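Left out: one protein chain. Kept in place: all the others.
Order of writing sets the chain letters: A, B and C. Residues in each chain are counted from 1.
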Amino acid sequence: MLGFFLHRLGFSILAVLMISLILFVLTAAIPESPARIVLGADAPEVQVQQFEHEHGLDRPLLVRYGEWVDRLALHGDFGTSVVTGLGMNEQIAETLPVTLELVIVAFVFAVVLSIALGTASAVFENSWIDHASRIFTVIGVSVPGFWTALILILFFAIRIPIFPPGGITPVSEGLGPHIMSLVLPAFCLGIFYTAVLSRMTRSSLIEVLGQDYIRTARATGLPRSLVLRYALKNAMVPVVTVTSMSFGYMFGWALIIETVFNIAGMSGSLLNAISQRDYATVRAVVFVFTLIFLLANLAADLLNAWLNPRLRTVQA
Amino acid sequence: MNRLVRAFGGPTGLIGGAIVVLVIAMALLAPAISPFDPDAVALDRQLTPPDLLHWFGTDQSGRDILSRVIWGARPSLEIGIGSVLVSILFGLPLGLVAGFNQGSWVEQVIMRTLDAVAAIPTLIWAIAVVGILGVGVSQLGPLAIGNQTKVTILLGLLYIPGLARIIYVATLVEAQADYVAARRLQGVPGWKILFSDVLPNTLSPVIVHATLQIAVGIILEAAISFVGLGVQPPAASWGNMLAASRNFVFSGEWWLSVFPGLFISITVIGFNLMGDGIRDVLDPRRKLTMAPA
Amino acid sequence: MSAAAPAFLEVSDLRIGFPGRAGDVPVVHGVDFALSAGETLALVGESGSGKSLTALSLIDLLPGGARRLGGRIRIGENQLDTLSSNAIRKIRGGEIAMIFQDPLSALNPAFTVGRQLTDAIRSHHPLSRGAAAKRAEELLDLVGIPSPKARLHSFPHEMSGGQRQRVAIALALASGPKLLIADEPTTALDVTVQAQIMALLARLRQELGLAILLISHNLDLVAEICHRVAVMYAGRIVETNTVEEIFRRPQHPYTRMLLDCIPRLDDRPGPLATIPGEPPLFGKLPSGCPFRPRCPAAHERCLAMPPAFPQEAGQAACWLAA
């Protein structure tokens, strides 16, 4: 088990290094020099060189990458943006919790609902509940969440003002309003993954229910609920993998949902940074998201090793 | 008719196929069927609700929404289908080679690299990379690459790990089959076995995956355009129409957002239903319901 | 020996079919047999003979689509065809238990052997976890697994094929059944392991007074532990008799040819005996006697009408049988 964990951890670290290098090259080598951005396109060459020297931008790319990794790994410091002069750690500390809350609420909503829906659909295959849930899932994976968001704002925030049309009401203004302001964004973010995961749960569970060991469980006369437990533990293996990836992907869609609802989360940081051509901030934000994605995958690996004991011994 | 239904894996698959055909036809025939010039500004008819002249109403510049929706199908489909083609172009050979050389260093290098790339969250990277490259025309040597091409290639590249893994797994299974061993014993060279025996047997999951991936691509295009990094105005795309409509949701001009979104949804439903249908036809495992023990 | 004791299991006119385009396609065409406590009956036949479906219908676990078209199944005091599914569940594992061909896929890969055993035990007996674990350990000991206590914590994939089949047997015995159905229990195993499992089944029958219904394709194998044999062909029992009589005086030409087919260690070198042709395809029976196309002695009567089912030991579903 420990070997398995170290093996996966090793892979994740390698992946982080590789991806961060790609990211660094993309954000540091491809665009024009930050000096030009800060000083303006027609600043004299001398001034630009002076600026680059001051900020260490004239050194080789790999040296700068090494420095960036070193500062990040040892001090957890993303550094300061050359363009805005703001500390990126502070910026992330301010916006990440907002996005994190939104994603976690939507994620929990999606996971709970999809497991219930997928299980019901599989157990009562071809019943009305199965048909209804399959219609829902096809629509759920097809309708873009940010359009749902626009429509829901139109109807449930403008026409019938039940929910606020945008922003997240801080908890300091009361838990009720805070939750109300989360409902629409979390729903629009979660609905796609509810559909994806319940499809997955359904097909995986149907496959497992046809396995010999489930026949054995029935033949030994286990009660239905226990037979289902036996099946679910096996059926969850592929679902867990997709679930963890969904958690990572949700941060991407959270950017779009935040834009629709004017939520001051990470999307603002990223899109602002893009429009200000502040590539160091882009790098920091994307890196944080990638790290979350990888951590979620690592967690899924561990959960799967628990669900499927064979994985613990079969390595690589 | 019955054969048609079966070819699409059932009535829902056929509905999906019909939607896809209709949407593609709409995009191809846009010059002939769109009632107005999609870019024609009519300042006297700004923000008119749907009426007999403008079935879907007009936008803030008085442009006809129906015409823009019809023309907007083009970039959506081009990016959705194009990106999948890009991913097949690279992912198919990678997956085949890795799967056919099981246990060799080639397999290790390809699959570990793809695993690492798979750890890239698609949407964020797509947004960030387009943001870095800029939405204008990029010059790559002698090639001028427009933003739509950029988005297409970028999404295609990000799809490669998923597609390659599907081909890899299918190839692994096929390469171990005894009929492949029999071909080897006939003295047939490996590359020929790969193309004449293994490849055709791995295509089913690829076709299913590609169809479903087109659906995802259309939504991704809309999302990227929605944050202003995809298809650039004034050219119409479903995503940038939604982006433009955002400001009018609060003032109640519902037609600006409803119609483009509706077309995205219906198109994506079409590809999803078609993909599910094709899977039911091509995946024989799902048909083993009646095997007497 | 079976005539004296009242039969524990009685199956009469059992018919099973799959749904088809034009109504149900029958694959088991009226099967009768009975089985008493302490007795072992073998259902012998080739693939497609309906032997496994017959067995699965006894515990109401017919595979996808297949269903009982008619007939009666009595187990102890219970008439299976009149019971609710909940009551059947109590009988499953309670009165009857079953083991299958592939012991690896028959055990849940995600749970330890101990967990699977205790769950099965507690589903039928109100025992505490501790007491159930104790009982599980006894069961593993009973089926001949060394250091049973340690093995409770093992997962199926950590065991050998023979050990897995022993665990599957222990699982089947968890509730103290009176009838054990064994569906090709050794087909997936090596020949030396096969001998051990057959010996174990024989011992369990004796120690626990189990009735055993053994499904197999190998007459030589079943001869070692069975009292009676019912030979099935194309969904019918064509001949039933004591194992000694089947071997000494096979009545049905199929039985005779099947016995000849099995190569023996003391045979002289040379070509093997065969039965010409192939078993009829699912749902496509020839007219008259189903064995007619493969039977060397077939004549006009065999073409015209299927022979009657054997009513008692020593008879055969054949126009030529005495």
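Here, contacts are C-beta pairs under 8 Å (C-beta built on N, C-alpha and C of every residue); 3 or more make two chains touch, one makes a residue touch a chain.
Note that contacts and distances are computed from a predicted model.
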item: Absent chain [UniProt protein name; select from "Peptide/nickel transport system ATP-binding protein", "Pyruvate ferredoxin oxidoreductase alpha subunit", "Hydrogenase expression/formation protein HypC" or "Dihydroorotate dehydrogenase B (NAD(+)), electron transfer subunit"]; value: "Peptide/nickel transport system ATP-binding protein"
item: Residue, one of C:T40, C:Q194 or C:Q315, that touches the chain absent here; value: C:Q194
item: Full-complex contact with the absent chain, from A:H7, A:R59, A:H75 or A:R159; value: A:H7
item: Hidden partner chain, residues of chain B it touches; value: 176-179, 181-189, 197, 200-201
item: Residues belonging to chain C that touch the chain removed from view; value: 46-47, 161, 190-192, 194-195, 198, 217-221, 223-224, 243-244, 247-248, 257-259, 261-276, 278-279, 281, 294
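Just so we're on the same page, only the chains that are shown with their structure count from here on.
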item: Most distant chain from chain A by Cα centroid; value: C
item: Interchain centroid distance [CA atoms averaged], chain A/chain B, Å; value: 21
item: Chain A contact footprint on chain C (complex, rising order); value: 59, 61, 64, 89-94, 97-98, 100, 102, 105-111, 119-120, 123-124, 155, 157-158, 168, 171-172, 174-175
item: In the complex, chain A residues that touch chain B; value: 11-12, 14-15, 18-19, 26-27, 30-31, 138-139, 141-144, 146-147, 150-151, 153-154, 158-159, 165, 248-249, 251-253, 255-256, 259-260, 270-271, 273-274, 279, 282, 285-286, 289-290, 293-294, 297
item: In the complex, chain A residues that touch chain C; value: 210-224, 226, 230, 233-234, 307-310, 313
